[in-house]
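Here the structure comes first, spelled out in C-alpha cells, and everything after it is commentary.
What you see is the complex with one protein chain gone and the rest in place.
Let's turn to chain A:
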Amino acid sequence: MIHKYKMYDTNIVLDINSGAVHVFDDAAYEVVDMYGTESKEQIIEALKTKFSGQDISDAYDEVSDLKSQGLLFSEDSYSDALAKWERKPVVKALCLHICHDCNLRCKYCFASTGSFGGQRTMMDAETGKRAIDFLIEKSAGRRNLEVDFFGGEPLMNFGVVKEIVEYARIREKEAGKNFRFTLTTNALLLNEDNKAFINKNMHNVVLSIDGRSETNDRMRPRMDGSGTYSSILPKIMDMAEARNQDNYYVRGTFTRENLDFSEDVLHLADQGFKQVSVEPVVAARDSGYDIREQDLDKLFSEYEKLAYEYVKRDREGKGFNFFHFMIDLQQGPCVIKRLGGCGSGHEYLAVTPEGDLYPCHQFVGDEKFKMGNIHQGDFDTSFQKDFQKSNVYTKKDCSQCWAKFYCSGGCAANAYQFNNDIDIPYKIGCELEKKRVECAIWIKTQE
C-alpha cells in the first residue's frame, strides 16, 4: 500500500508497510499511479506530452529500484507476526484520579467538571499506595512504570500526591522498577512549594491553557464564571522556565468555537513556550462544542497553515515543538507498538478515588467498563484481554487505512463514545489525525 499527497508543491509518497517516506518529482509522481498496471512503454506514451521519454523512463526505473529494495509497494507481513507476539497482559501505566473535583468549570470537560458523573471525592493515600502495589505486581518484567496524577484537579489533593510519590520511590528500589511520574494540572494552585516537588519528581507536567485569553476564558472559567488566563499564564511560564523549556507541555483544547486554533497554538509559542499541544475537543455529539464534518475543511487548512509557520519559525531560530507534528522517521516506536495502539484497558488503566479500575480515564464513570477495585483485589482480566486483542487488524476501517501505523487505531474511548464499539474508530478523529500525519511528514521533508 502506498499513500501519495501533495502539500505546498512537495510530492510525498509513503510506503505504508515499510515506513519509507519519499519525495517525488512531478514525473515520478505521475508514473507511480500507473506503475504495476501499465507497461513502461504504455506509461511513456500516456505521459509524453508532459515529460520527456527519458525522464519517464528514468522515473519508472527508480520506482522499480525502490520496489525491489522493499521501499515501495512492500507487502504487509505484520498480521502473521502479531500472532507470535500474543502474550500475557501486563499493566505498566496508571492514571490516578487523585481528585474527582475541580476548581474550574470548563464547559467542554469530558469529566463533568471533575466529578466524572459521580460524587466530588478525593483519593486517600492508602488507595494511591495500593495502586502502586497493584502496578508493581501486574507489571511482570517491565522496568519502566508510569503514573499520571490526574483529576479533576490533582493540586487540590497534593498532599496525597506527595505521599504516593514517596511510597513509590521506596517500592521501586526493592522491586527493581523505575517510576516516571506525570502531573496534569490547570495550574491555578501552582505555588513555590508544589513547584519544587513537581520539578524534583515529575518526569513530565501537562499544563492546561487553551491559547489566546478570549479562547481560554470562554471555555475555562472558575466556579464564579471569571476567566483564568491572566492568573495561570505567569504560573505556567514560570513552570516552563523552571523546567528549562523541556519535559512539559502546555496543553490546550480547541472546539468548534475556535476553529482558527492555529492562532491559539502560535499565541502560546509567542509567549515563549517550546512544548505545545493543542488538541480537538472530545465532546458529545451536538453538545455545541463538538467538531463536525462541516468543520473539517477549515481545520485541515488550519493544520496546513500551522505547519507552514512551524517550518518558517524553525528556520528563523524560533522553533517550537507541536505534539501532533512530532514524528521520528528513523527511530520512532517499533511496529509492535504501532499495531497495538495506546495500551488502554491492558497496559494502561485508570484508578478512581475509590480505587475502582477502568480501561482509561475516559471510561471512568461508565459502570459497564469497571474492571475491578484496588481494595477488593478483584481484577477482571477478560476485559484486559479484549482490549489487548484490539489492534489495527481487528478494526475493519483501520486495516485498509494508510495512516494505521501512525495513529495505531486511534482512541478506544472515542470509538466507544461515538460508535459503541472500541473497534469502530471515531471518523472525525481519524480525518484530523490523517491530516496531522500528512503535515508532520511534510515538515520532515523541509528539513
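Convention: a contact is a pair of C-beta atoms (placed from the backbone, for glycine too) under 8 Å apart; a residue touches a chain by one contact, two chains touch by 3 or more; residues count from 1.
Please note the rule applied: contacts and distances are computed from a predicted model.
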item	value
Undisplayed chain, where the name is taken from the UniProt record, one of "Pyridoxal 5'-phosphate synthase subunit PdxS", "Anti-sigma regulatory factor (Ser/Thr protein kinase)", "Six-cysteine peptide SCIFF" or "Multidrug ABC transporter ATP-binding protein"	"Six-cysteine peptide SCIFF"
Contact partner of the left-out chain, one of A:Thr49, A:Gln294, A:Gln331 or A:Ser382	A:Gln331
Touching residue (missing chain; options A:Ala81, A:Ile170 or A:Ala284)	A:Ala81
Chain not shown: contacting residue from A:Val282, A:Val351, A:Cys401 or A:Cys439	A:Val282
Touch list for chain A against the chain that is not drawn	13, 17-25, 27-28, 55, 58-59, 62-63, 65-66, 69-71, 74, 77-78, 81, 85, 90, 92-93, 95, 110, 142-144, 146, 148, 150, 180, 182, 184, 204, 206, 249, 251, 253, 277, 279-282, 323-324, 326-338, 341-344, 347-348, 360-362, 405-412, 414, 429, 432-433, 436-437, 440, 444-445
